[in-house]
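Let me begin by handing over the structure; questions about it come next.
A single protein chain has been removed from this complex, and every other one stays in its place.
Chain lettering (A, B and C) follows the sequence in which the chains are written, and residue indices restart at 1 in each chain.
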Amino acid sequence: MAHQLVATHDPVALAAGPPSLLTTEGLTKRYPGVTALASIDFELRHGEVHVLFGENGAGKSTLISLLAGAQQPTEGRIRMCGQEVSFQSVHDARAHGVRAVFQEFSLVPQLTVEENMFLGQEFRRGPFLDKAMLRRQAREILDRLEFELRPEALVATLSRADQQMVEIAKAFTEGVSVLILDEPTASLTERETDRLFALIETAKRNGTGIVYITHRMAEIRRIGDRITVLRDGRKVASLRADEANDDQLIELMTGRVIDQIYPRIAHRPERVLLELDRVTLANRLLRSVSLNVRAGEVVGVAGLVGSGKSNIGRAAFGLEKIEDGRIRFKGRDVTGFSVSTMMQEGLFYVPSDRRDEGLVMMRGARENMALSALDSPSFARFGILRRSAEVKRASDLAKHLKLRPMDLERGVEQFSGGNQQKVMIAKALAREIDLFIFDEPTVGVDVATRTSIYELIGKLCEAGAGILLISSDLPEILNLSNRAYVMYRGELRAELSGAEITQENVLGHFFERDAK
Amino acid sequence: MTSIELTHLDRRTTATAAREVMKRLFVGLGVLPFLMLAAMITFSLMSDNFLTSRNLINVARQSSYLTIVSLGQMLALISGGIDLSVGTTLAVTSVVSAMAMVASLAAMPDMVGLAILIGVFAGLAAGVAMGAINGLGISLFGVNPFMMTLGMSSVGFGLALYLTSGIPVQGMPEAFGAILGFGTLFGVPVPIYATAVLIALVYLLLNWTRLGRYIYAVGGNIKASRLSGIEPKRTLFKTYVLCSALTTIAGLMLTARLATGEANIGGSMPLESIAACVIGGVSLSGGSGRVGGVVLGAVFIGLVQNGMNLAHVDSYLQIVAIGAILILAVIADRVRLRLASEMTN
Amino acid sequence: MTSIELTHLDRRTTATAAREVMKRLFVGLGVLPFLMLAAMITFSLMSDNFLTSRNLINVARQSSYLTIVSLGQMLALISGGIDLSVGTTLAVTSVVSAMAMVASLAAMPDMVGLAILIGVFAGLAAGVAMGAINGLGISLFGVNPFMMTLGMSSVGFGLALYLTSGIPVQGMPEAFGAILGFGTLFGVPVPIYATAVLIALVYLLLNWTRLGRYIYAVGGNIKASRLSGIEPKRTLFKTYVLCSALTTIAGLMLTARLATGEANIGGSMPLESIAACVIGGVSLSGGSGRVGGVVLGAVFIGLVQNGMNLAHVDSYLQIVAIGAILILAVIADRVRLRLASEMTN
Partner (left out) sequence: TDKSWFPVDVESWNPPFDMNSARTTVQYTPTGKPAAPLNICVSVPHMKDAYWVAVDYGVTQEAKRQSVQMTVLEAGGYTNLAKQISQIEDCVASGAQAVILGAISADGLNNLIKELSSQGIPVIDFMNGVTSKDVAAKSLVSFREMGAGAGTYIARKHPTGSGKVKVAWFPGPAGAGWVEAGNQGFLKAVDGSDVDVVDTRYGDTGKEVQLKLVEDALQANSDLTYIVGTAPTAEAAIEVLKQRGLTDKVKVISYYITPSIYEGIVKKEILAAPSDLAVIQARIAVDQAIRILEDKDYIRHAGPKLAVVDQENAASFDLYSSVAPADFKPVFTVE
């Protein structure tokens, strides 16, 4: 049934009109144990947005890493405007005007935003760097994107979302003929997303071809011209965006039907578990924030990038120095408690940046899942590990979250982005927890997995756990939360509950009051 | 005609099959066993005395000290650090234990056993104290391990010299050396047994205890381990204490062998132990490394040195050779990894 | 009554203000200037010969060699690597240049200038060759820098010994030493000028050239820099060549000063240069470090050694002291960073 949809595939279509901007023939990439990509024929035309869609581990990032020269194909050919090309490095690809926003960023933490933006294409006067030019260009691009970033800020000090913006800004420099975006909006909010899409439109008009990877159906509909669906490294279909509907796409992607993404969660709010009482952080990234989370409910936290969402979770978990105010958990004052004690108390924070804070990349999935639970008797007695129990628990979790590939000993770095996310969430489930704080839990997670994560959240909630859901993905907040708080510049702007939680209401609080 | 072709075919296939098998072994086992084998063959061709049980036991005993120290070094490396003070720790242990024994023997000449015990404990205390200071500096004050241990190695050496005024400490009880240094059991030297036990213990620690898991985690990603409820400071502190403890044991065994307290031993230990770890597959950026590899690495170094001595290789040449061999070992391992990534269904 | 209170108030405020200023300076300038000052004061109290222009020039000249080598080391460290072969590079340079000079002087006794030139080039060639081999091993074969340079240091040392059999190479033209070694200009020794020039060049390289930027990038995140279209292999290769080039220059200057070619010099250089870098604020995990800090670090080490010698500090004690001071320097810097992070609003 897939083949009927493949319109772009017959040679006649190709022969007609100008040679397409970029085509691949039988592109294949093998990693130890996995064939990430199996003989993909892909076509990108001038001025189109070609969406790559597929489950976690389907091979999307691999495909674009080949197109961008980050890795070399095991087999197959790449043509640009009919000419065969072989990219030995990103350097080569850039020379052909291929520019990519990578899922795992390509930023150097020790360098500033501007230095990162033009890394590999510095401006020079004679043999020396032209720093004035650099500053001007960087400013110009940032303004065009309307990203609130200081060009001289060190990337290391930026939150993941801020870094995402730098990564995007990096791609919007001159001389781009093929623009590749791998889940650029994963941790962005509407505002930045809108700007990005506007720029993509202008790029299209200038004839730039765009490869866009996303897990968000809404985005596909907004900007997609054509869609190529990948499954297990194979191309299952290539179709026009306007003749594809969500259910069809999801079916193509997963091979099964998913009726609804967001589960109905029966909130039964009980005793207050977590309570922040006029909390101000030493670094002033939160200022007198008060909120509470009850057992048996999902509480959302929305807000623009950099509004301090994450810091709420971090503060509750004992990661941030608190200058003023109290934090109570289960009625007990836990202000200034260490992470380990908070965990023993029954609170767990799942961070937003899996690479930086979530996972030990070079260790296996099993070790990562068990790591936070090793102090519980079910995993270790008197410091001696109970490895059989550990293996069992880990494989249960892996099955539950549909880890792909189902190999617990494989280094986490060898999993696809979304599957890494699954491993990180598994960590939270490995031990007894009463209050979960999820910070951007579905960053880079495919629809199917997304659904299962939402179901999981629902189950946890209905089982009586409290859940604080910090997210930049508004629909998530709207559909899952019983109550929602909106953050603005490190302050709590509003608390909404039940029916009040609508897009308008929330967005209304996102921006400056006096702005409207 | 056809038959010939057939045999041809056969040969080719068997040949390729064999190569395939070799390749798989190479990738699976790592490069060291093969280098070891190569060295064995080369040296046994160069000298008839090499492949004698006596010499091999000899090598094993000689390597035991480096092996133990390398185990300690491995812990430091896995935790994402390094210990440049292992050499000095050896020296301090040696000096302190010797002085303590001599002193307590003078105090009570008839209680040799007790004197030895006191000496051993004094040495252990001194050595572990150095580890504890390293640990404190690194975990509490967040001093970079390289600098902390480099500084401590200087401090310790100075103290050892100061204690002995540079002159070896003599007059230790014969028994000490007789047992720990030269004793044999079923023809196998005691140090080898000791080493075997320690290897087993470190293996258990790393693979079957929480602390071991934490050491890997902290070395792999300290932020992530903090967010997993681990307290990296504690883990790091314990790591350096353990590292020094192992080194100290090596120091005691060495002292027993030398029968004197020497401030001037262990100079080459830090770099040699790190080398042993690295060619044993330990990552200098932390988070990964296996006991087996390190042991092989240490023994390999010992084996090469011994072999070159037996083969009467010029000393100057030996210096060149050992360097070259270390580099080649690492290169070979890189090749192995490439093969591994190629060898995919 | 009130007036008194007022003055009280004033005093308090001025005091706090002063403290505030100190704090800002401390955070801004880094810890070294203060340590330097402290050392200066201490030593000038302990010995009247210390704070003489003559001795300070003396210190500056003595430190110039370590400074230059540390600059090279810094490049390696920023690129995320390390160079343990700087010591051997010094030795090789010294030996080769000396032998070349002596040989060519023997060949044409009347052309001293040419002989010197030949010697210098031979030395440079030999030293840079070592760097190139390091670079190749590290970039092309992906050998870990620690092992690569450790191995090379052994190889180089062996060769240097083989060339000289450990006996100093004598009979270099007086002129060479007279200029590069002992020459002065306006009362300031030539080596100091040379060092100043090299400092300036390295500063330019790191802050105003693309290569410099790339060295930081590769050291900061090699994967990211590859994804940004940089080719890390090239950058790394260049880095190690530059590192060895700097070291070689130091080697030539040292040879000129010693007036002999020595295989036994530079033993303490690797660790000392790394120490200078680290207390100068260079990160051992790569990606960050400034020229100014490194220079201060190197001079500080030289200053402390000189000061302790002039103050007749007992040798054993010196060994202890230098270690302790290094550690304290790093701790002080940690404290500074804490202050800094507090000071961000």
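Keep in mind that, in the parts below, a contact is a pair of C-beta atoms (placed from the backbone, for glycine too) under 8 Å apart; a residue touches a chain by one contact, two chains touch by 3 or more.
Please read all numbers here as calculations on a predicted model, not as lab measurements.
Undergrad: From the listed residues B:G30, B:G135, B:G151 or B:G181, report the one that touches the chain absent from this view.
TA: B:G181
Undergrad: Which candidate, B:I116, B:A263, B:V282 or B:V295, sits in contact with the chain we can't see?
TA: Of these options, the touching residue for the absent chain is B:A263.
Undergrad: Against the chain that's been left off, what residues of chain C make contact? List them.
TA: Contacting residues on chain C, toward the hidden partner: 47, 49, 52, 54-55, 58, 62, 65, 161, 165-168, 170, 177, 181-182, 254, 257-260, 262-268, 305-306, 309-310, 312, 315-316, 319.
Undergrad: By the contact definition given up top, give the residues of chain B that touch the hidden chain.
TA: 47, 49, 52, 54-55, 58, 62, 65, 87, 160-161, 164-168, 170, 177, 181-182, 254, 257-260, 262-268, 302, 305-306, 309-310, 312, 314-316, 319
Convention: only the chains that are shown with their structure count from here on.
Undergrad: Just the number, please: Cα centre separation of chain B and chain C in whole Å.
TA: 31
Undergrad: Approximately how many whole Å separate the CA-defined centres of chain A and chain B?
TA: 43
Undergrad: Could you list the positions in chain C whose residues touch two or more of the other chains?
TA: Residue numbers touching two or more other chains: none in chain C.
Undergrad: Across the complex, what residues on chain B touch chain C?
TA: Residue positions touching the partner: 84, 137, 141-144, 146-148, 150-159, 161-162, 165-166, 271, 274-275, 278-279, 284-285, 316-324, 326-327, 330-331, 334.
Undergrad: Mind pulling up the chain A residues that touch chain C in the complex?
TA: It is residues 68, 70, 89-91, 93-94, 100, 102, 105-111, 115-116, 119-122, 124, 127-129, 170, 282-284 of chain A that touch chain C.
Undergrad: Show me the residue ranges of chain C that touch chain A in the complex, using the header's touch definition.
TA: 204, 207-210, 213, 216-217, 219-221, 223-231, 287-288, 342, 344-345
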